[in-house]
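Here is the structure we will look at, set down as structure tokens.
Yeah, one chain of the complex is gone here, protein chain that is, but the others are all in their spots.
Naming follows writing order (A, B and C), and every chain is counted from residue 1.
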Amino acid sequence: MAAKAKIGVLGASGYTGSELVRLLVRHPQVEIALLTADRRAGQDMREVFPQFSHLVLPKLVSIESIDWKAAGLDLVFAALPHATTQKVIKDLLGKVPNTKVVDLSADFRLADPKAYARWYGHEHHAPELQKQAVYGLVEVYRDKIKAARLVANPGCYTSCAQLPLVPLIKAGAIDPDEIVVDAKSGMTGAGRAAKETMLFSEVSEGFHAYGVGHHRHMAELDQEFSAAAGREVIVSFTPHLVPMNRGILSTIYVRATGDKSANDLHAVLSSFYGEEPFVHVLPFGELPQTRHVRGSNMTYIGVTADRIKGRAIIISALDNLVKGASGQAVQNMNLMLGFAETTALEQIALFP
Amino acid sequence: MAAKAKIGVLGASGYTGSELVRLLVRHPQVEIALLTADRRAGQDMREVFPQFSHLVLPKLVSIESIDWKAAGLDLVFAALPHATTQKVIKDLLGKVPNTKVVDLSADFRLADPKAYARWYGHEHHAPELQKQAVYGLVEVYRDKIKAARLVANPGCYTSCAQLPLVPLIKAGAIDPDEIVVDAKSGMTGAGRAAKETMLFSEVSEGFHAYGVGHHRHMAELDQEFSAAAGREVIVSFTPHLVPMNRGILSTIYVRATGDKSANDLHAVLSSFYGEEPFVHVLPFGELPQTRHVRGSNMTYIGVTADRIKGRAIIISALDNLVKGASGQAVQNMNLMLGFAETTALEQIALFP
Amino acid sequence: MAAKAKIGVLGASGYTGSELVRLLVRHPQVEIALLTADRRAGQDMREVFPQFSHLVLPKLVSIESIDWKAAGLDLVFAALPHATTQKVIKDLLGKVPNTKVVDLSADFRLADPKAYARWYGHEHHAPELQKQAVYGLVEVYRDKIKAARLVANPGCYTSCAQLPLVPLIKAGAIDPDEIVVDAKSGMTGAGRAAKETMLFSEVSEGFHAYGVGHHRHMAELDQEFSAAAGREVIVSFTPHLVPMNRGILSTIYVRATGDKSANDLHAVLSSFYGEEPFVHVLPFGELPQTRHVRGSNMTYIGVTADRIKGRAIIISALDNLVKGASGQAVQNMNLMLGFAETTALEQIALFP
Partner (left out) sequence: MAAKAKIGVLGASGYTGSELVRLLVRHPQVEIALLTADRRAGQDMREVFPQFSHLVLPKLVSIESIDWKAAGLDLVFAALPHATTQKVIKDLLGKVPNTKVVDLSADFRLADPKAYARWYGHEHHAPELQKQAVYGLVEVYRDKIKAARLVANPGCYTSCAQLPLVPLIKAGAIDPDEIVVDAKSGMTGAGRAAKETMLFSEVSEGFHAYGVGHHRHMAELDQEFSAAAGREVIVSFTPHLVPMNRGILSTIYVRATGDKSANDLHAVLSSFYGEEPFVHVLPFGELPQTRHVRGSNMTYIGVTADRIKGRAIIISALDNLVKGASGQAVQNMNLMLGFAETTALEQIALFP
């Protein structure tokens, strides 16, 4: 039996960090060798996430205490805040160039340095790495990911919108200038930072939109939809918060091109995803619910006709912490390290 | 001091029924004289809704046991299922023509008998009354309501969409053919009937769309938007269910006409609603949340620019059981009986 | 018509503060003349609590900016953090001795300076006022409250436990040494401070106990139960957090004295609360739910027999922000200013 791959998780005290640990402890080919959490350094993982109380895991350490060479990691997941990430990964890859990295932040998702500077208000700290980074939407970039050293894991909102839309735009089946994405997310998408607006009593029993007109995820959508269309595409995208923990549902309004019907759009998607293990297109007219992918790495997509001729409504649903973050990241790792792509990701959704 | 008006509530065991009772018991000019609930006839209201345990209320009776003349009611609220309603109100108004009626069902909302037959699959049982019925959206039809004998209380989804859109369509400020209404509702909108799909465990911790492409509320929107535009208008409307009890939020995507900006749309709405007690337009760029109108009769409306030139995003929020049903109904009653319009409706939202 | 009483609310940016405002804006005999919130000073109330967006309210100011004499307030509600409160009230009453105060913090609830020092770890900063303060559980201390200048509004957990237990202990109907109070509270009881443990994703879809064995509310229970019994009483009290906003339910396990049955305990409570407007004893065997008092000032109490002979189970439910805090405080104000006790407090619970 081959030795297990040694894996590090940077930022293990956040939700995407704990979700990585949840998946990795049941992965037969890897060993969690390192867990970091700067503010919780010195603590046991169970003090930060009690669901691991019955397991033995490495103690949490600070990033600056790590000797990267001695650590000898095969792959590192970075689940760190924006901007910090660039510096940490630059330092890491400078010291141990053979270690691979899956970055769950937004830092390496934009390929164009100018787009990065415009959306984030400063120059990128690691422009050379930015060029190397591969955008990690497996169903679109699988081959590039296999060969990558640094993968930029896509955002949760953007994964949910891209999976149904990229094939349709590529196929020329919809008008890219008439797309409205009305997206709804559970609260874990907002992370674990203690903010008044994220308190239970501020969030339960209510619903609202936020970041309307200026959400940073738009940059990522612009890049990928423009790539799919071969010209500049800007979509209307509005995120909302649902009083639930996990899940994103995107209601997408599109206009089919030519004489195409909603059925034709369904056929394009069914064909594109026929063999994919983690994207499932429902029978025409059936629509997904977030609860049916909760905790799983699946994306469910439904297509139906609008009552306005020529228009269709497409709904996609995924778990923002799994296919929208940590599950996608493990899927990327599996490709990068040569494991079977579905390993440790086949758990069925927890419903109810 | 004048005698109090005698009021009946038909269908007091449902949520709109209990909400009417909640509001009416604190209305200084009315007396609840009759409560019906066919399946719970003979029970006390507190057995059906324990929040009334400390109050003295009429026992629940069946509709067929009522002697309408002896009852001597000034006004009746009908919170009954579709189709039953037509028959009950026809019988009632036949026997006591001076009693006024506010109907909370959909039975008298459509003025056109053909539209009714097309959406509901059968001829209307009381076509003469259908002609007399006044559509009870107070902010649009206040004067007609004052003189009405039978008011058709608007639907919850449709109220939430009409309040922001009708003034804009009337003003010619938006293109009526490019409206997308993405609506999200709390669970009380689905009523109190025991259905598997409404169980807590089926609904909590998840989000989904339903009735896509064929929701009956669309007929009501078609009628009112066409009236506002002076020509046929069909909008794209998609309802969703949020794991919360109360509230509807509509995210509305519109294209302004001519060179108008989102600011211009905001100005139209601010002007239209300047004096209204129950519709409040937030400062430009601020967006409402359902929790901030919970339990109140307010509608909050926000307007912001989309990042796509010429397009705006309008968000409206109301409590589906209050302004979307029973509060609106009491507002109609206040007008029909000559009371101050805001009586018993000024309660502030319960947040958190 | 008499001039309205001028009221101040200190700490209007917290949940008990906003709840006071919610109740007071509909009180016909008072005027909200002052709102403070140190960290939000200079803002409008609607920026802190958008449910007030359509109302005109005083701007938020800092406490230190107030000229108490010029303010000319009849009564002040203090909804401030522990310890700060003592200093603010001492200063206030030093400058305007005729202003009355209802304090919603725990600072003046313990009459015994030694008990205070033991539970809070420091000497009281205003021991003279501590002596004057009247404990504001209206149903027990109504007459003293009418004459008080400073009322210490009871805690939410302790109100919920005292209302059923004090009459039973006073009547000698239960063994005070065998009381177990298993209490469950909604999240608003924990306040609005941004803490990781209060985030939606940490709290929803789960249940847990906290502060087991050492919760500060115990000091208040000890004081009041000992007073009722005429000797020292210590009860077992365990608080839990429920993923809901409002409500406390206490499940109380007691042993009846002598040959008394659960029915006898029910009779004691029914008799004690027969005339009370805000405490309602349900028919024997019926048990209350928190949702049926949500947003109202009611406490519902149920009594049933345990299957173990001689033992009974008593369940009480109230809304922690209303009868457990701000509603109780307004009830105290009504008594202190000579208004009808129920004014502005008769709103029915918001269910569903």
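By definition in this document, contacts are C-beta pairs under 8 Å (C-beta built on N, C-alpha and C of every residue); 3 or more make two chains touch, one makes a residue touch a chain.
Every value quoted in this text rests on a predicted model; they were computed, and no experiment measured them.
Residue-wise, the contact with the chain that is not shown comes from C:A305, picked out of C:A305, C:V322, C:L335 or C:I348. Considering the full assembly, A:S18 is the residue among A:S18, A:T36 or A:T85 that touches the omitted chain. When the full complex is taken into account, the listed residue touching the unshown chain is C:S236, out of C:S65, C:S236 or C:T342. For subunit B, the residues touching the chain absent from view are 15, 186-188, 192, 194-196, 198-205, 243-245.
For subunit A, the residues in touch with the chain missing from this view are 15, 18, 21-22, 25-26, 49-55, 188, 204-205, 245-246, 280, 282, 288-289, 291-296, 298, 300, 346-352.
What subunit C contributes to its contact with the hidden chain is residues 180, 182, 184, 186, 201-202, 204-210, 212-214, 218, 234, 236, 238, 240, 242-247, 249, 251, 253, 287-292, 294, 304-308, 311, 313, 315, 317, 351-352.
Everything below uses one rule, namely that only the chains that are shown with their structure count from here on.
Nearest to the global CA centroid, when each chain is reduced to the mean of its CA atoms, is chain B.
Chain geometry summary: the mean Cα position of subunit A and that of subunit B are 40 Å apart. Multi-chain contact residues of subunit C, defined as those touching 2 or more other chains: 15, 188, 204-205, 245.
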